[in-house]
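With one protein chain withheld, the remaining protein chains of the complex are depicted in position.
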Amino acid sequence: MDGTNAMTSRLGAVSTGSALELRGVTKMFGALAAISDVTLTVRPGERRAVLGSNGAGKTTLFNCVTGDFLPTSGTIRLFGEDVTTFPAHERIRRGLRRTYQISLLFTGLSVADNVYLACRGVSRGRFSLLRPRRGDPLLTRSAELVEAVRLTAARDRLVSELSYGQQRQLEIALALAGAPRFILFDEPAAGLSPTERAELVAILTGLPSHIGFIIIEHDMDVALRVAESVTMMHNGRVFKEGTPAEIETDPEVQELYLGGGHG
Amino acid sequence: MQRYIQRNPVWSAVLALLLAVLLWLVLAPWSQGMEDVLGRKRVFLNAVFSGITLGALYFLVASGFTLIFGLMRNVNLAHGSLYLLGGYIGFEVSEATGSWLLAFPVVFVLIAVLGLLLQHQVFRRMEGQELRQTMVTIGLSVVLADVMLWIWGGQSYTIFLPDWLSGPMTLPIISGTGRGGEVVYLKFPMVRMAILFAAIVIGVAMWLVLNRTRLGMLIRAGVDDRDMLTATGIRIQYVFLAVFCFGAGMAGIAGIVGGSFQSLSPGEDTRFLLASLVVVIVGGMGSIPGAAIGALIIGLAEQIGLVYAPTYSVVFTFLIMAVVLAFRPQGLLGR
Partner (left out) sequence: MADITKSRTDTPTLWVERVHPAVWALGLVMLFMPAFANGFWLFQVFGWTFILGMIALSLMFLAGYGGMVSLIQMTVAALGGYGVAILGPSGVAQISLGLPWWLYVPLAIAIAALFATLVGALAVRTEGIYTIMITLAMASAFFYFTRQNYGIFNGYSGFNLVVPPQLFGVDWRQPVPFYYLTLGCAALAYAAVVYVARSPFGLALQGTRDNPRRMAALGFNVTAHRIAAYTFAGAIAAVGGILLVWQNAQIAPGTAGLPAVFDILVIAVVGGLRRPSGAFVGAFIYVLLRTFSPDVLTAFGLSNERFKMLIGFGFLAMVVFSPDGVLGLWDRWRARAGRRDPLTGKERG
């Protein structure tokens, strides 16, 4: 991953007070504002939970940050660099990663191939016409990742044959490929059994401390256990920010979210 | 229109300027210096008017194509074959009955029924498989081309016009000055003006149907969001059938029009298929006004190119398409 290291040192020259910085980000779909005037700063290594009811604009926020679509207005800075108009792959190559709410995996490929693709995507040789040799460092690296998300037993199985929980684990493995510096987790715990949730929390808390992330999660238990700070969103706007303890005890939040039938 | 001007003031200004220059070139008498640079005004005027009428013909062919595409996501690559078949049948009908006008309803109904059969028997069976539907239309175009070659052979046919449409008419546009200094007005084939007039009437009628009737509302809703339309429980199959019939019938009567002021021969099917493709790519898929603008642009480019740069007239068409694709992949009026 020497390419990424070079990138890190190059970016180090820019003042990097924050890992991710959103200023006045608005995304309109026709006349409908999915998110409006979102301003948000996350420090490097910080773990942030974004909470809010369905339609609060959380996933739209992620899509703007990864570049799936461009915001209507506002700026997005990643490690100090303005990436507002960058295509998705350029942001990914700068250390941003994300997982999807509904798993977006290559169902016709094996687990190992999925992870291999992810490793290839953030290293050189994406256009290589040569098949990898045995002992290719990327093969070793993808085997390690498969191990890290506890899928080694299933490494040669097609993704379509995996259980739902295993697919969610693979989602996380894809996000960990290369040298991630900041990850967006979109409801990683959705649909998981209690045991699988415990495993997920273990994976998330076990991440190296320099990797920051934002997690969208409906399960307050998971969200508050892995996050150091919380942003509440409502109707596309940032509604409250604070520590998990502050948010949990905030009367307005309880009114709006905890009392709102979720749980 | 107003909304477009508000949203794109620069482009609107450029377009308005181009239109003004074109109008001035058409209406104003040309000075000697201009004729030295641009050639005779009569030649230019003829190219422009031929371009507009050719555009009108392209619009007749492409409007059905774009509607079918917009609604059913079915690229009907047999559309050119329907055009040619309509022309041949129109030729037979007008030969047999001696009535040019009678050919129109007969051909419209026959080709529309063919369209009905295609939609009902073939495409409905592979709903949602766009690629497969398109490949079926390719197979059909190959078969139809050979059937037509079998029946009508390789020679070219021209449909004879009724007397009231043949001959030239004089337009109130100055084409130049005569030897004695008197003003000479532009003479232009009557039939071409009739085609232009018919295309405008049909275009406006289609626009009215699309924007003012319940069927039109359903079609527009279907173009915008098919799943939504299906989910509301409307019998979308009937809308599909109606649109396919209409689009096929339009291609058929366009064949009569094309056969009257040009000619019919094997190969014309692919020529008009290409024209329809380029027109909807330029104008925007599924948009009737887009088809009108695209047809006008392509018709003008082809005819003006033919007069001023005969070898490269195809290149103009192609370049226009490439530029549109590069800057506006969804077409000028596409979404």
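Read from first to last, the chains carry the letters A and B; within each, the first residue is number 1.
Operating definition for what follows: contacts are C-beta pairs under 8 Å (C-beta built on N, C-alpha and C of every residue); 3 or more make two chains touch, one makes a residue touch a chain.
Keep in mind that this is a model prediction, so the values were computed, not measured.
**Q** Please identify which residue in B:Leu277, B:Ala301 or B:Leu333 touches the non-displayed chain.
**A** The missing chain is touched by B:Leu277.
**Q** Going by the contact rule already stated, which one of B:Leu116, B:Met135 or B:Met169 would touch the omitted chain in the full complex?
**A** Once the missing chain is taken into account, the touching residue is B:Met135.
**Q** Sort through B:Leu77, B:Val93 or B:Ile219 and give me the one touching the missing partner chain.
**A** B:Leu77
**Q** Please give every residue of chain B in contact with the chain that is not shown.
**A** Against the missing chain, chain B presents residues 73, 75, 77, 122, 125-126, 129-132, 134-136, 138-143, 145-147, 149-150, 270, 273-274, 277-278, 280-281, 285, 310-315, 317-318, 321-322, 325-326, 329-330.
**Q** Just checking the interface: what residues of chain A touch the absent partner chain?
**A** Interface with the chain not displayed, on the chain A side: 66-68, 87-89, 92-93, 97-98, 100, 104-110, 112-113, 116-118, 120-122, 125-132, 134, 136, 139, 142, 155-156, 174, 177-178.
Everything below uses one rule, namely that only the chains that are shown with their structure count from here on.
**Q** Indicate the whole-number Å distance between the mean C-alpha point of chain A and the mean C-alpha point of chain B.
**A** Comparing mean C-alpha positions, chain B is 50 Å from chain A.
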